[in-house]
Every structure is written in structure tokens, then in C-alpha cells.
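Contents: one structure, followed by commentary.
A single protein chain has been omitted from the complex, and every remaining protein chain is retained in its original position.
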Amino acid sequence: MIELMQVTKCFNAGKSNEFTAVDSVSLTIGQGLVTVLKGPSGSGKTTLLTLIGCMARPSSGRIRLNDINASFFPETSRKGGFDISSLPERFLTEIRRDTFGFIFQQFNLIKGITVLENIMLPAYPTGRGHALFRKRALELLEMFNISRHETSRVEWLSGGELQRVAIARALINDPAVIVADEPTAHLDSKLSCEFMEIIGNLKAEGKTILIASHDPIVYDSRLADQVIEMRDGRITGSGLVS
Amino acid sequence: MFKVRKSTYYLVFLVSCLAMFVAMTLHVRYGQAEAKTGSEYRASLAEKLMITDLCLFTEARYTRHPSMADLDTPFQDHPVSLEHFPSGSFVSPPDFTARLHELIH
Partner (left out) sequence: MSSFINRHRNIIDFALSSLLRRKIKNISLLGVYTLIIFVLASLIFFVHALRREAALILKNAPDMVVQRLMAGRHELIPVDYGQKISSIRGVQDVVPRLWGYYFDPAIGSNYTVMVPRDNMVQPDNIIIGTGVARVRKASVRDLIAFQAYDKTPLLLMIQQILPYESELVAADLILMSEQDFQSMFNLPKGYATDLAVSVANPRELVTVATKIAEQFPDTRPILKSEILRTYDSVFDWRGGMMIVIMSAAILSFIIFAWDKATGLSAEERKEIGILKSIGWETSDVLFLKFWEGIVISLSAFLCGVLLAYGHVFFFSATIFEHALKGWSILYPQFRLVPAIDAFQLTVLFALSVLPYTVATIVPAWLAASADPDAAMRS
């Protein structure tokens, strides 16, 4: 589904503080599978996620997406996929919005706004009918058992509830790929296991899941189909867990 | 469950403001038409009495009859008011009035 070929990301290129965060990474992420990027902090996991998630462009190398629905992309050539590293910003935003659902380490919810609105936020600029995505947001609240917080502000919620709001927000546009960066960093073991349960459900729905984590609850989970170890921007080991 | 969106409230507010703007312009037309007889009366009175100025401020010659005032003359004001721009618009005249009247009468 997602193919990375010799992807490199440099920061401050050409300056004295040049720093290569991701170094010649080649990788295939299979559709409907759970892929875990494992490695210490600073190993380039997050940068790799931002590259795959169309938030930043690689300095060199290609990232191909296959079987993606995008309005600008004719349906006939969809099977062949396309290279996101050369797309203009506008198309990248559309892909990011419709194809990827992000779960951030800090949750990145907007304070002072109700839970329901936070969940609906990624759908706002799509131009879809408000009633449609409101219904979907309410269903997600129901699904994650946080309906009672619909009109609460996010700052009144506990960590586990925030996590579920963040997941619901990631799912509002019904993306094909879920990208999670250190999702269990702020959760205790019980909540982390609950999170993995949710991931299991999403996998069962056929979502492709990509998680960066150094938490054994995640990378040792039986849900992980593929674990990729990273260090200093390079892949040091990868294995398909049967 | 149906909830009115905030944007709906705001758009209703905007639309009603704009409607009131339209009403305002209509009121201008209506008001001018309604005041026509009054305006005509004022104009005819002004013509008959050969009036050259509006009665807006009565305290000084050059404010009561601005178009007739000999503008090169100072002290043509209220008995105790000295008008000098810009200070005149900030400083009120001293309260000599009472004493002045006693002196005169």
C-alpha cells in the first residue's frame, strides 16, 4: 500500500548544524496490517511518520501510495499509485485529510472547545454536510463510550478519555491509514492495553495502521504484523511477526 | 437530537442586520417624503424672512449667524466666552456671568 524507496530527510541542509533524521529508508507497509516503528527517541521514527503522513517532504527518495482515493487523481490510474514526494501542497493536504488519521503523542486537541467539535474538526474544511459528519462523530463517541462528554470541554477529560477523543478525531474522515506517534506515552498499562484493543478493532475493520512506539505493550503485541527497528535514522532490523 | 448551529445564529443575525439596513434606507425615503411639507415650510419661511442662517447655536454671534459674521473680529462671542481654536473647544468660559449681570443692572 505504501512504499518508501531510499527516503532521506535532512534538516538545515548545507548549514553547520545539518542533521539527517531519516537516512535512506526503504520500506513497504502492507494494506490492512499493523506496522510498528520501534526505536529509542531520536531514532527518526516521528520524522518518518511525518513523511509518510504527507506533513513534510523527503529531501530525497520516493514515497508511493497505492489504492488511494483522491479527487485530483483519475480513477483509471489509481492501481498504479502515485509518488507523493512531488505533489503540490494542496494535494498533500487533501491526502493528509482523507487518507490519514493522526493520533499524536500530546493528543493535540484544541482547548476550550467541546469534545464533539474537536472530533469534527478534520471534517470542517472538506465541505461535506455538517449533519453527515456530526452523525458520524456521535457514532464514534458512542463507539468509544464517551458520549456523556459530548459537550464537555477537552480540558475536563482524563488521559484515557483524551486518548479516545484523539482516536475518534482521527477516524472522522474515515481514513484508510491510521498513524499514531507514541500513543501510549501518557497512558498507564491498563489504558495502554485498552488502546491496543481499539487498534485491534480498527485492524479488524481493515484499516492500515502505523504506530511509532518504544513501549513493549505496543511492539510486543500480537496485533503487530510488522515491527521495524530504527536507530539513528536507519532501519536496523525488521521482521514480519507471523 | 437536533441542535441549531452557531453559524446559523450568526447568519440569522447578519441577515437581520442587513434587513435592518434595507429598512433604514426605506425609512430615509419615507421620512424625507413625510417631512416634505415641513421642509418646504421652513424654506418658504426662510425666503419670506430673508433668513441667511440656521438657528443651531444661540450663544454667540458667529455661531448664531456664521455666514453673516465678520470673521476678522475677535471677541464677538458670548459675553464671557473667548473662543480661540483649539483651546476654546477644551476650556470652558469662567463663571463671571452672575457678577457681570449685577454690575450691569
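Some observations on this one:
For clarity, chains are labelled A and B in written order, and residue numbers in each chain start from 1.
In the analysis below, contacts are C-beta pairs under 8 Å (C-beta built on N, C-alpha and C of every residue); 3 or more make two chains touch, one makes a residue touch a chain.
Predicted model only: the values in this text are computed from it and were never measured.
Set against the missing chain, the residues A:M1, A:A56, A:L138 or A:I217 yield one that touches it, A:A56. Within the complete assembly, residues 5-7, 9-11, 13-14, 17-18, 20-21, 24-25, 27-28, 31-32, 35, 37-39, 41-59, 61, 63-70, 72-73, 78-79, 81, 85-86, 88-90, 92-93, 97, 101, 104-105 of chain B touch the chain that is not shown.
One chain is missing from the display, and on chain A it is touched by residues 46-47, 49-50, 55-56, 89-90, 93-94, 96-98, 102, 104, 106, 108-114, 117, 121-130, 169, 173, 181.
Simple rule for what comes next: only the chains that are shown with their structure count from here on.
Centre-to-centre, using mean CA coordinates, chain A is 66 Å away from chain B.
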